[in-house]
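In this view, the complex is presented without one of its protein chains, the others remaining in place.
Order as written gives the chain letters A, B and C; numbering starts at 1 within each chain.
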Amino acid sequence: MDPINKLTELFSEFPGIGPRQAKRFVYYLLRHNTGFLNELSENISDLKKAIGTCSICFQYFQKKNTQQTLCAICADNHRDQTELMIVSHDVDLEHIEKSGVYKGTYFVLGGVVPILAPKPEDRIRSRELLALIKSRAEKGLLKEIILAMNVTPEGENTEQYLEKILTTIATQHSIKISHLGRGISTGTEIEYSDKETLKNALQNRK
Amino acid sequence: MDPINKLTELFSEFPGIGPRQAKRFVYYLLRHNTGFLNELSENISDLKKAIGTCSICFQYFQKKNTQQTLCAICADNHRDQTELMIVSHDVDLEHIEKSGVYKGTYFVLGGVVPILAPKPEDRIRSRELLALIKSRAEKGLLKEIILAMNVTPEGENTEQYLEKILTTIATQHSIKISHLGRGISTGTEIEYSDKETLKNALQNRK
Amino acid sequence: MDPINKLTELFSEFPGIGPRQAKRFVYYLLRHNTGFLNELSENISDLKKAIGTCSICFQYFQKKNTQQTLCAICADNHRDQTELMIVSHDVDLEHIEKSGVYKGTYFVLGGVVPILAPKPEDRIRSRELLALIKSRAEKGLLKEIILAMNVTPEGENTEQYLEKILTTIATQHSIKISHLGRGISTGTEIEYSDKETLKNALQNRK
Partner (left out) sequence: MDPINKLTELFSEFPGIGPRQAKRFVYYLLRHNTGFLNELSENISDLKKAIGTCSICFQYFQKKNTQQTLCAICADNHRDQTELMIVSHDVDLEHIEKSGVYKGTYFVLGGVVPILAPKPEDRIRSRELLALIKSRAEKGLLKEIILAMNVTPEGENTEQYLEKILTTIATQHSIKISHLGRGISTGTEIEYSDKETLKNALQNRK
């Protein structure tokens, strides 16, 4: 295949990119100097060498040296180890960190459990999550697991699946499983709220 | 002015209707039979005769006879008189009623208090609200006032104004002033939540 | 039915208006003074008395007296009677007039012929159109009929139907049947043009 079409095809696999925009990317690169292309090319091929996956929370992080296995959050003694927030993706963790409202630790599932998925345990890092909780619980370190999935059918299904696989160990070690609070959020207009949100907003009033 | 343009002008004042759509309305009416036009015309001119404003909560309601002064909710003994939910508009009340999650009583402000509005008391039914709360409080009937404004700058400003004018009487009669709970709502994606919502969702977790 | 819901239902039949916006209209009217409602009501009920349909071109026009049967354009000697532009709706005629690019006369079909419509002659004023063309052709007044439908499947189907029913009389009296020119229009980007448009634009280049 000719390189323009080959590269168009590769860019078409990028999230949210159709063939037309992918083609634009290629023309954009053709108009750029070779220096930019080489820089882009090198950064892509080196990406995985420079980036590791944290052995505790599984978020991506930049390795300062080849021995480093922990991300900055998991390596930080000041983070509250008694709280573990479970998120679907790195972007969620990053977004919550940026808000500065949470001082506990995280675990990145790396996905969601779609409704009726035949093998839910293969969609997310369920084994790694259970291992982490077990180890931390046995040291008596864990008090609360916070499920922080999107309020979408897939996100809610993931929370249900997590509750199911975590309930035994949570009960054994008196760990609370909590969910982010539901209610009206910035921009909500009462007139357009769904019933579920109104019900939660009324129950959680204060 | 010619009747097509005159009617176009009147329809242009309808909420959300520009001159082009207003003109379409007029052509739409021209194509309809005279019966439809007369029915529409009569319903408009009779609207205010048939519809009253409840003397307690100020929502619009259909009068069954000329003596009727109370809406169905205020006339219903089974509604919980100890709870008073304050909303901005009739549509909000109607939407909450449709959800079926609330069994108390309402008060319709008839507006919002815009930020820096010079005479906030004239923007909403503040005097009528205070009179209702006073009368119900003195009978020992009122336990909680629920502020249910939109989560918009105007809505939040309205809630602040209400808290200011209600605080004295609420304290005197041990009435709780509460707000609809804040948190993540249906459709919320963690990645796109604002800081305020994340903070509330974390605080209200359960 | 209660007047709020009755009026909501009537407004819901307006073009482009759903039940929610229809309800907003009713609340909007409830908040207005009785004077506005009466003015609106009267203008609606009087609309058909004040507005006539031109006996030549069938556009709506404001009658100055009950005898008046012609619109301003058909009554104007300076309009070029040798050209007859056929449009679907009053809004089209009005829009072309506003542009000031045309000095001939019009005929308003009052509709379009949908594809596969069983009785196309009932969808538009076909009989009235044929009568007008016959009368004007016999006086030797008519040189060109311009079909000015939307470039949509329905519009194009209407043009085809018109060509079919007009071809005999046009041939007899040497009347040219023409179509608005096709090509690229304001805002067109070559990259997103359809094949038909590119073909026409190339053929009609100048």
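We adopt the following convention: a residue touches a chain if its C-beta (ideal position, glycine included) is under 8 Å from a C-beta of that chain, and two chains touch if they have at least 3 such contacts.
Since the structure is predicted, the reported quantities are computational estimates derived from the model, not experimental observations.
Participant: Which visible chains touch the chain that is not shown?
Facilitator: Per the contact definition above, the missing chain touches A, C.
Participant: Of C:50, C:141 or C:198, which one is in contact with the hidden chain?
Facilitator: C:198
Participant: Which parts of chain C face the unshown chain closely enough to count as touching?
Facilitator: Touching the missing chain: residues 87-89, 91-92, 95-96, 99-102, 146, 148-152, 178-206.
Participant: Considering the whole complex rather than only what is displayed, give the residues of chain A touching the chain that is not shown.
Facilitator: So the residues of chain A touching the unseen chain are 2-4, 6-7, 10, 14-16, 21, 23-31, 34, 36-48, 50-51, 60, 62, 89-91, 110.
The definition used in the following text is that only the chains that are shown with their structure count from here on.
Participant: Classify the chain contact graph as line, ring, star, complete or other.
Facilitator: Contact map by chain: line.
Participant: Sort the other chains by how far their Cα centres are from that of chain C and give me the top one.
Facilitator: Computed centres place A farthest from chain C.
Participant: At the interface of chain B with chain C, does the proportion of residue numbers present on both copies reach over half, so same, or stay under half, so different?
Facilitator: Homomeric contact, same residues on both sides for the most part.
Participant: Approximately how many whole Å separate the CA-defined centres of chain A and chain C?
Facilitator: Going by mean C-alpha positions, chain A sits 56 Å from chain C.
Participant: List the centre-to-centre spacing of chain B and chain C in whole Å, with centres computed as mean CA coordinates.
Facilitator: 42
Participant: Multi-chain contacts in chain A: which residues touch at least two other chains?
Facilitator: none
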